[in-house]
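Removed from the display is one protein chain of the complex; every other protein chain stays in position.
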Amino acid sequence: MNTTTQAPDAAAERAPTERAAAAAPGGMAAEAPRKAKAPKTPKAPNDREGFRQAMSWLHTWAGLILGWLLFAIFLTGTLSFFRSEFNLWMRPEMHGLQPMDAADPQVAQTAQKALDALVRKVPDVTQWIMPLPDDRDPAVNILWRDTGNGRFETLRMHPQTGEAIDTRQTMGGDFFYRFHFELRTAQKGRWAIEGRWVVGVATMLMFVALISGVITHRRIFKDFFTFRPTKGGQRAWLDAHNVTGVLVLPFYLMITFSGLMIFHSLYMPAGIATAYKGEKGVDSNAYFADLQGEKAESRPRRGATDKVEPLPAIALHSILTEARTRWDGGRIGSVQARRDAKGRAVVEVTRHEGDRLQYRPPRLLFDATTGQWLDQADATSPAVKTYGVLYGLHMARFADTGLRWALFGFGLLGSLMIATGMVLWSVKRSAKSHTQASRKGAANAADAATPRAPFGERLVAAINIATLAGLPLACGVYIASNRLIPLNVEGRADVELAWFFSAWGLALLWALACAVVRPSRMGWSVPLGAAGLAWALLPVINALTTHTHLGTTLPAGEWVWAGMDLAFLATGLLLGWLSWRLRPGRAPKGKAAAAKAPRTSTAAALPTTPDVSVSTSGA
Amino acid sequence: MKTARADWRYRLAITSRAVAAVGGGYALAAGFTAALSLLLAQCMPRVEAVITATMLAWVVYAIAAGWAFYARTAWGAWGGTLLPALVLGACAMAPQWMKAAA
Partner (left out) sequence: MSAFLLCFAAWSAMALGMDRHHEDATGREGAARRLQQLRRTGWLLLLLSLWLAAHPAGGVPASLGVTAWAVALSVAAVAVTATVTWQPRRTPVLAGVALVAGLAAWAWGW
C-alpha cells in the first residue's frame, strides 16, 4: 500500500500525489491516519474526504496522547460500578449482617440506635452523615466530624445492635472509585483537585476521539456487525476496535459527556462566574444551592477555624417516620444533621438514590430539636433536571443487578475499545517501519530478518504492555493484598495501595526491559499470565485467610459474597486464556484470532466479500 | 524519507494547531458559556441559563477542536478559535463595562 510508506511529515508539494493515492483505495483512506499533512494540502476535489482525513488524524492523536490514562480511568470506573460490593468483600468482618430492605420501617429504629452509639462515642459531634443500610450494603456507615471544616471520620455499625464493627483498615472499592475520578493515590490524598483536572483533560480528549471516530468511520453502517478475528493482523484489531466502539456508542457518549458535566464547576466555570457575579465577587454558594434546589443558607461553607456548636439530642424516629409518609413509602437513603448558616440544628433526610434516574434525590429538611418539617429540597427546572439525569446515569445508582452487570460489561468493552485502539496504532506503526526497514535494508539480509524498531515505537509498545496488562495485574494484587496484609499494620490502607502501585511499577519495568532487550510476545504473555494467576487465586487466598469463602457463602446462598469470588475466578481464567493465546512460539496472529490452524485455512478459503480491503501487513 | 528542512515547519504547524485546539478551543467554549449564560439569564432562572450554556459548551469545544485540524492553515485554526472567543468574551463582559462606564 502506497500510503503507509509515506513518511508522516511529507512536505506540501508531496500532498497532491498522496491525496490522489489516498482517495483511490476507498476504505483505507480513513484508516491510515498520520499521512498526508491535511493542514497544508490544497483542498481535495472531494472535500468530504479531506474532512474525514482531518478527523482521522485528530482521532488518532486525541486517543493516543492520554490513551493509557484513559484506559486506567475507564477500567477503574468500570470496577466502581461494583464499589459497594468491593467495599463489602474487602471487609470480611461485615459478613453475617443481613442486608436490609431500605423500605422497611425498621430502618428508623436502626438509625436511632446508631445515632445514640455515635453520640456516646463522640459527644461533641458537630455534623454527621448516615447512609442507611440497603440491599447492597448491610451496615450503617456514619461519617462524622467534630470540627467546622475537617475531614470526616467513618464509623461502621451493626444495624441491629448499634455496636461498632471493627473492620480492617482498607479503602476497599472506594479506591477504584476515587482513582477513577481524581487519580487518588493515598487514603488521605491531598491532590484531589489536580487529579480531577487531569481526568477532565483525558475526558475531553475521549469526547473528541469519540466524535472524530464516528466521523472518520466510513462504513459505520455496513460494518456495524462486522468482526473478523480470523483475518489476523491489522484487520482483526481494527474490527475489534470498531465493533467495541460502535455497538456501545450511546453508553460511551453518555458516560463521557456526563463525566464532563459532573465536574463542570471545575472545568468550565465561565458561566457561573458571569451569571452569578455580584458586588462581592462570584456567589458560587448561591449557584450550588440553586443547582441542588435548596436555599443557600441551609448548607454553609465554613473555614478551617470556624467554631461550630455541637449538635443537640435528636429524636430520629419521628422524623424518619414523617419522611416516609411524605414520600408515600419511598425508601430512605440517608440521614444527616448539621447546623445551617444561621446556626440552627437541622436534620436532612435524603431519599434513596436508586428510586429515580435523576441525581440528587429529593431531601426533606427538619428542625433537629423540635422535629418539625421545614422544607423539601429538589431541583425541578428542566435544564437542571437534565443535568441531574446525566449525573444519575453516570453514577448508575438506579441500576438493579441485571442492569448493573450490563453496564459493567459496557465498561469492559469500552476499556477494550481503548486497548485495541492503542494496540492498533502500535501494530500499524511497526508494520510501516518494517516495510520501510525492509526496503532500505533489502540488501542486508540479517537486518531485514530482525529489524530493530525505532525507540519511540518500542517505548509505546512497552507502555502498552505496562498499562493494558499491568493494570489488571495491579487490581488483582490490590484485592489480594487486602487478605494478605496483617490487620494491625500501621497505615494499612496505604500499604494495600503500595502493593497496587508496586505491581503496576513492576509491570512497567518488565515491559521496558522487554523493549530494550527484545520486543517479543513474551512481553504480553507474562504480565497477563501473572494477572490471571493473581485473580484466579483470589478465591483460594480468601479461603485460606477468612471464613467468607465460597465454601460457606455458596451453600448459604449469599450471592453478594459468593458472586465476587466467582467473578474473580472468571476474570483470572479469562486473563489466563489471553496470556496463553499470546505466548511466544505461536504464529503471530491478532489477539482474538482463531486458535486452530485448519480452521484458519478454511476461513481464508471462504469467499470474502469484494469490498473488504485487506490490511497492509496481513498477519 | 524525511526532508529535514520541512520537518520543523511541519511540526510547528501541528503544534500550533494543537495549541489552537486545546487552548483556543477552551477560550472559545468559555467565552460561549459566559455570553450564552448572560443572554439566557434574561428569560430563565440563572441556574437554568448556566447549566444549559455549560452543556452546550462542550459541543462547542469539540467543534472548535475539529476546526483547528480541518482549517486550511494553522493561522486559520487560530483565527477560527481565538477571534470568536474574543468576540464572545467581549459580549459577556459588556454589561460590566457599561456599568463601570455609567
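Per-chain numbering from 1; labels A and B assigned in written order.
FYI, a contact is a pair of C-beta atoms (placed from the backbone, for glycine too) under 8 Å apart; a residue touches a chain by one contact, two chains touch by 3 or more.
All values derive from a computational prediction rather than experimental measurement.
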item: Contacts of the hidden chain among displayed chains; value: A
item: Residue, one of A:Trp128, A:Tyr287, A:Tyr387 or A:Phe410, that touches the chain absent here; value: A:Phe410
item: Chain not shown: contacting residue from A:Ala111, A:Val125, A:Met157 or A:Val248; value: A:Val248
item: Positions on chain A where the hidden chain makes contact; value: 222, 224-229, 243, 247-248, 250-251, 356-357, 389, 393, 398, 403, 406-407, 409-410, 413, 609
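Please note the rule applied: only the chains that are shown with their structure count from here on.
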item: Whole-Å gap between the CA centroids of chain A and chain B; value: 29
item: Interfacial residue positions of chain B with respect to chain A in the complex; value: 1-3, 6-7, 10-11, 13-14, 17-18, 21, 29-31, 33-38, 41, 44-55, 57-58, 61-62, 65-66, 69-74, 92, 96
item: Interface residues, chain A side, partner chain B - complex; value: 7, 9, 11-12, 37-40, 43, 50-51, 54-55, 57-58, 61-62, 204, 207-208, 211-212, 215, 257, 260-261, 264, 268, 270-277, 287, 290-291, 381-384, 386-387
